[in-house]
Every structure is written in C-alpha cells, then in structure tokens.
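Missing here: one protein chain of the complex. Every other protein chain is in place.
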Amino acid sequence: MQIGLIGLGKMGGNMAERLRRGGHDVVGYDRNPDAPRDVASLQELVDKLEAPRVVWVMVPSGAPTTETIKDLSEVLSEGDLVVDGGNTRYTDDPIHAEMLGKNGIKFVDCGVSGGVWGLTEGYALMCGGDDDAVAMVKPAFDTLKPEGEYGYVHAGSVGAGHFVKMVHNGIEYGMMQAYGEGYELIKAMDFVKDPEQVFASWKEGTVIRSWLLDLLVDALKKDPGLEGIRGYAQDSGEGRWTIEAAIQKAIPLPVITAALFARFASRQEESPAMKVVAALRNEFGGHAVGKAGTEGDVPVS
Amino acid sequence: MQIGLIGLGKMGGNMAERLRRGGHDVVGYDRNPDAPRDVASLQELVDKLEAPRVVWVMVPSGAPTTETIKDLSEVLSEGDLVVDGGNTRYTDDPIHAEMLGKNGIKFVDCGVSGGVWGLTEGYALMCGGDDDAVAMVKPAFDTLKPEGEYGYVHAGSVGAGHFVKMVHNGIEYGMMQAYGEGYELIKAMDFVKDPEQVFASWKEGTVIRSWLLDLLVDALKKDPGLEGIRGYAQDSGEGRWTIEAAIQKAIPLPVITAALFARFASRQEESPAMKVVAALRNEFGGHAVGKAGTEGDVPVS
Amino acid sequence: MQIGLIGLGKMGGNMAERLRRGGHDVVGYDRNPDAPRDVASLQELVDKLEAPRVVWVMVPSGAPTTETIKDLSEVLSEGDLVVDGGNTRYTDDPIHAEMLGKNGIKFVDCGVSGGVWGLTEGYALMCGGDDDAVAMVKPAFDTLKPEGEYGYVHAGSVGAGHFVKMVHNGIEYGMMQAYGEGYELIKAMDFVKDPEQVFASWKEGTVIRSWLLDLLVDALKKDPGLEGIRGYAQDSGEGRWTIEAAIQKAIPLPVITAALFARFASRQEESPAMKVVAALRNEFGGHAVGKAGTEGDVPVS
Partner (left out) sequence: MQIGLIGLGKMGGNMAERLRRGGHDVVGYDRNPDAPRDVASLQELVDKLEAPRVVWVMVPSGAPTTETIKDLSEVLSEGDLVVDGGNTRYTDDPIHAEMLGKNGIKFVDCGVSGGVWGLTEGYALMCGGDDDAVAMVKPAFDTLKPEGEYGYVHAGSVGAGHFVKMVHNGIEYGMMQAYGEGYELIKAMDFVKDPEQVFASWKEGTVIRSWLLDLLVDALKKDPGLEGIRGYAQDSGEGRWTIEAAIQKAIPLPVITAALFARFASRQEESPAMKVVAALRNEFGGHAVGKAGTEGDVPVS
C-alpha cells in the first residue's frame, strides 16, 4: 500500500525501511531537512499520496504529536486516515480523534514495541480504533509485525492501542527491576563466583527465561560487572501514566510503582526525604548526621 | 552413571525418568511404600550402589531433607557424594555439608527449575560445591539439563547453587506480579475488548515476551477471565529467604518484596492493619466504619 | 466579622458554630432545606452580607464546589471574596480563582484539618492566596484555628493551601498504615499478652507518641481487638492526588503510595493480579489452584 510516514528518527526510519522491504510505497517526511526525507513539507506529502491517504505519525509524544495531527487535520481530506504510532498518552487519543474527525478524517492509535530489533524481527503492534479504519492500514500492520501468529492486536476502540502499549511498558518496568534486584543480590554474595555465568545459564529451562534475560546476558557479556554503566535510569512517561491510570481505577500496582520509584530515586543526588529521617534521628537520638552509627553504646531510640 | 535417587514425588519421579531415558542406572527410594521405588530402605539403596556412590536427595526442604542427609551420613562411606536437589535454604547447606564431611562424604547443593515441563524440556540446574564433587555428578547434570548451551551453572562453593536458585524464584515472584498487575489494569478498562488477545499478541516482537507470558496466554486460553481461579497464592519459602538475604546485606528489593507481600495479603480474609486505619478514620473523622464514605459533605480529615 | 458560609454539613455546621462562639456574624446557607440554614438561596445570602462580602464555601469537592463557585461568581460583586475550605484538588484552585477574578472577586483556598474535634479544639488551617485577600478573612481564621502559636499557615499563592493540606493527608495515610502494620504484627505474636495495653503505654515517653496514637488507644479501649470494625478503608482523593503530584515531579513516595495501595487492596473481594500469579504457578508447577501447597514433595518451581 501507499503510506505517508512523518518522523524519520531511529524508530520511524527503521519502520519506513521495513515497510519498503515489504513492498510498500513509503513517502517519508521529517521536519529536519537532514533526515532522508522524500518530501519537504506536509503539503507535499499530501500531494504525493493518493486519496484515501494513510499517514503514519511517528514523532515524539506530547506537543510535537498534537501539533502534527492538528496540521494534518487541515491538509488532509475526508476519508483519509491518520495513524499515531508514537508513545502518546492514551487520554490524548480521543482528543486527536475528534480533531481529525471534525474534518471527516479517520484515526487509529498504535502502540509499537520492538526497539532497535524491530527492523529485522518485526514490531509488536497494538492498535485502537474502528474496524474500518484499522482495515485501511492493515497491510502496513501485516508487514511491520513479526512473522508468525502473534505480535499484532486490535485492542479496542480509540485509545486502547496506546493504553495496552503503556501497560506493556509498565510490566516491562517491573520485570527489568526484578532482574536488577536479583543481580544486585547475587553480586553481593562472595560465594557466587561468576554472576554473569549464572544469568547466562538461566536462558534455558528456567521459569524466568525471557527476551529481556537474553538481552541482559548480552550486556553482561560485553561488560561483566556493568562497570561502564551508570546506575541511573530515565523514564519515558508510560510508567507514570500506568500508575495514574491505576490510581484512577483504585487498583494497587505495588510492583510497577516500586520499579518507577526506583528510577526516580536513581536520578536523585540525595534524597530530601532522607534528610528528614536523618535530622529526626539526630533530634531524638543524638545520632550523628551523615556519619556512621554510634558504637560501643546502646543506640538511642 | 549409577545414581541413587531419594524422593519419587512429582519432581523426583520425573527426574528419575529423565535420567533413565538418558541411559543412567537409577536406583529410586521413597519413604512411601506406594511410590515406584526400587529399594525399600536407605541401607538397601546403599548396598545396591557401587562405591564411590552418588545419592541425589529430592525431598521437601527443612526437616525431611535434614533428616535424610543425617541418615545418609551414617550409611554412606568416605568418598561417596550426596546431592541435595530440593529447595533447601542456602544457609542450611554448609550445615549439611559438615554433617556429611565429618564422615568424608562429599556434598553438592543443586537448585532445580523447570517444573512439570522438566521431564521433556530439561531442568535448569544451578549447583554449588567443590570442583571434584561437582565432577562426580556431572554426567547426571548433563542429562537432566536442557539440550543446548545453557541451563546449567556451577555457581560457586557449597550453598551457591541453592542461593542462586532462590534468587531465581525471587525474580520469578516479581515478574509474575508484574504481569498480574498489567492484567488487572487492562481488565478494568472497558475500551479494551479482549484482554486475552492482547496478552497473546505480546508473545512476539515485544520487550516483555517470555516463557511466563507464554504460560499465561495458555492459561487465559483455557479460562478467559480466569474465573475458575482464586486470587490467592501460596509461597514456598524462597521468596521470603530472598528478602531475608537482602536485608542482611542492606540491599533494597522493593519489587520482589512487594510481590511477596501481595501474596501474603491475598491469603488474608481481612487485614488487621486496615482495621486500625478504619478505626482511626472513624475516631478523627466520624467516617463510617465498614461502609462507604460520607456523601454530600466535606469529608472530615 | 460578617461571613457567609455555604454548606452546613458535619464540617461546615461545626465551623459555623465555632465562628459564632467567637463572636462572628455567620449567615449560613445549604442547598438542603432541612439544614439549619439562615437563608434559602445564594441571592438571599448575598443580600444579607455587607460589601465587601466574604463567603466561605464548605461543600464536597469536585462538581459541587465548582458549581457553587461559578454561581457565586455571578451573584457576588467586585471586591468580594470567596474562601474554598473544602477538599478541592489544588489544581482546580487557579481555575476557580480565574472564574471569580474575571468579575473582580478575590479567592483564597483553605485546607482544613481537625475533624470532629475541630469545634472544641480548633481547626488547623492552611491557606493560599494573595496577602490582601488572606487579610480580609484573617479574623475568621483566627477564631477557627486552635488557641496557641500554631495551627495556621498562609502557605503560599493560590492553590498552596489545598496543596499542603493534601500532603498533610498523604503523611496521615503513611502514619496510619505504620501503626496498623505494627498492630497487626503484635497481634500475631502469642507471647504479647495485651496489645491494647502496649499501645496505651506508648502514649508517653516514646518516639512514636502522637495524636493518632491517642485516638488509636481510645478505639482499642472501646473495642479491644477491633472486632467490630471491618478491615476496609476508603480514601477521599487526597492520597491519590499526592501521588500524582509526586509522579509529576519524579519524586519517589514509597511509603505514602504503599499506604494508599493497602486501602485499594482492602476494598477488593479478590485480586485479579493474584489470579494471574495463581494461574502461572499452576501452569509451571502444577500447584493446586486455590488450595494449600503441595506436601511431601519438593515444590515445583
């Protein structure tokens, strides 16, 4: 099929490539003139596509996506379709759908997973929207997804795609932190001679074997001890939104939340909360502030 | 090789079978006369094995294992070897090793993963002990482990095998809870039309694909909505020991601990802690006890 | 001073009473004709007050408060002042301030603590707004607050009052849960003969003495064992908002979040997440679903 693709960064660029390899006619656009773009403006993009047009938006979530969709709502025509394949918050999807719908333009939201491996292995796709809209872009989905039975789901109505992709990321946070905690504990025990080998052995026959474990074993092979890596992790928003959604539904998410908070804490030079704890211990116990505990006496408490 | 195997339950029985299929000469013993045992007593087991003997103990952890090892320390001879393949707490391994060592009997601890799938797919093995001791039982390990490069590690000295298997289970707790939380959140959203299909789609191309995910998809296929399953989970000790080990080393394990506590909470009819919270809310706010919140007024707080 | 008070429920009614005892001229209004109201409509309320008027809104947060403020923006005049003493989310305060400000009406947000004890002991007040606006309502604040040096703060600009009151409630969640957890653990130990007496003893000389502890001791005196109280707690929104604010600022709040999640969990008949855990344990280990663990065999894992 013919498809416009806006945003030719690491993700978008690879997806364009996979689509082309699959025989699709991709017209790529990026605001950045240095990107390998096929057209130099949104208008040119629209002109190059035959109606009904399908335009896949693959730009950073938040303002960039909203602006791009707003612009598209003005240049596209009734019957055209916009797919938002970025990491948009699911609550923004109905707003974007309405923005486009006012001009008769259809909308599909699509969460995309697969990372740098997607080009060769395929991208897991989770989309939301009406059946007819999804049908319009299905040929592209079929090419982007991994070969095999799985890796694609039409999760529900508008927003459901980004929602389940968001939850996917929340689960990912919990799993990564679980491996991290296990690694930290094993590293702390002198009688385990080679933690890297332990993790490698887990790749087969265990209950915890997974793709993430495979990646971790690769990382440990490159850098045993992870000396070259800072214990510091960003978050891209989806973990936060997962917890906000859970709070709205009064659902306890202790593991995913703990994983997010561990990331937050990893980015703090020093914890202001812990300053309070230290100050209090000093007030009631005369405990030294910022030094090791008292010795040779019953700790005061 | 020739090997004695004590404990012919679900795990031990299957392991005996896999060893026999691999060409080993297994002499099985179980306290239970109804088990398919080859000998009727420990002494008979010892008599049937040629020195230096290798006896694999596969009985419940705690007292049953300790008693079996104590009995073996009396009937085995210098140069023989005991493998403890059960879920023994790693802190008991040096005690057991010493019990045997006094009589010149070697000891290897071995954590075994793989569950009901181990018979056909192989068991992941993590062992601890001296090199020469491990070498004696290596042929059995080679048969029990999965085919392929992974699934076996000599993790370190005595106790290291059970230790890393314990951590494996701790990670397992965290991963399972992460999937559970994601499932719960998705189930709560009406706009996701088929949660089971979402999970199935994740089997390929996603960051969170794993063997546990595969099993969850199987479970959801059999029982969409998991209506037939109570939201109630036991724990077999290894999660608890993982946290105790972390506490000793002053290592924060928020995710694994949250997963364990979620299991604890699932087994409570009612939370006594929450009775305190409810009682307090009633005291300061006149909040109804055991009923829904006040309406039509500013909640008192 | 003369003050209009809208909302004569448990909180508002008591506050009106405390203001009157302090010599203020309170004109009370409630939508409910059965309430002990002085006027039967907002217009009548406005007519009875001399300009510049001060009207204290004490109705449930959310739509009721927003509607009341909208109505007031239409019937009040330039130079008048509205105080929102309810549990409004701090993010709504600027919206309400602007609603009123368009007509020249000032706004002060005020978090109020003290519960059913406020009438006699005074209410802790945390307000936000411009200095001149706060000054207009200061005489009422002085009467409502407890005697003594503390119990009142002008926390900052519009929204700051409700914000710090919200954080106050978040801290409250954490403290209550801490006492609850301690109580649960002590109850579980047979060698402690009288948990109620232990808590009573803590009222003096300990590090954890507090007003909440006093209330808990009162509750335990009335109902030792808390047999008459369900282990079930509502939440009134402020705990949730606290966590949402923290997430926005990337601040880890593990204790307050754990306290909120414990409330969520207490309201679930059964945990869907734990169904997943149970289903998975069944899949890989053949663990019985909804029954106690296997016995006499090595648990499969």
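As written, the chains take the letters A, B and C, and residue 1 is the first residue of each chain.
What we mean here is this: a residue touches a chain if its C-beta (ideal position, glycine included) is under 8 Å from a C-beta of that chain, and two chains touch if they have at least 3 such contacts.
The structure displayed is predicted, hence computed values, not measured ones.
Shown chains touched by the undisplayed chain in the intact complex: A, B, C. Note on the undisplayed chain: of the listed residues B:Phe141, B:Tyr173, B:Tyr232 or B:Phe284, the one touching it is B:Phe284. When you scan C:Asp84, C:Glu172, C:Asp235 or C:Glu283 for touch with the missing chain, the hit is C:Glu172. From the options A:Met1, A:Ala250 or A:Ala278, the residue with contact to the unseen chain in the full assembly is A:Ala278. Contact between chain B and the absent chain runs through residues 207, 235, 240, 243-244, 247-248, 250-254, 257-258, 260-262, 264-265, 267-268, 271, 273, 284, 301. Although one chain is not drawn, its touching partners on chain A can still be listed: residues 7, 9-12, 32, 58-61, 85-87, 112-113, 115-117, 169, 172, 176-177, 179-181, 183-184, 187, 212, 215-216, 218-220, 223, 226, 228-234, 236, 238, 254, 262-263, 265-266, 270-287, 289-290, 292-301. Not every partner is drawn; the one left out touches chain C at residues 113-115, 118, 121-126, 128, 145-146, 148-153, 155-160, 163-164, 167-175, 177-179, 181-182, 184-186, 188-189, 191-194, 197-198, 200-213, 242, 245-246, 249, 251-256, 258-259, 261-262.
Keep in mind that, in the parts below, only the chains that are shown with their structure count from here on.
Among the other chains, the CA centroid farthest from that of chain C is the one of B. We define each chain's centre as the mean of its Cα atoms; on that basis chain B and chain C are separated by 44 Å. Centre-to-centre spacing of chain A and chain B amounts to 32 Å, using the average Cα coordinate of each chain. Shared contact sites, meaning residues of chain A that touch two or more other chains, fall at 207, 251-254, 258, 261-262.
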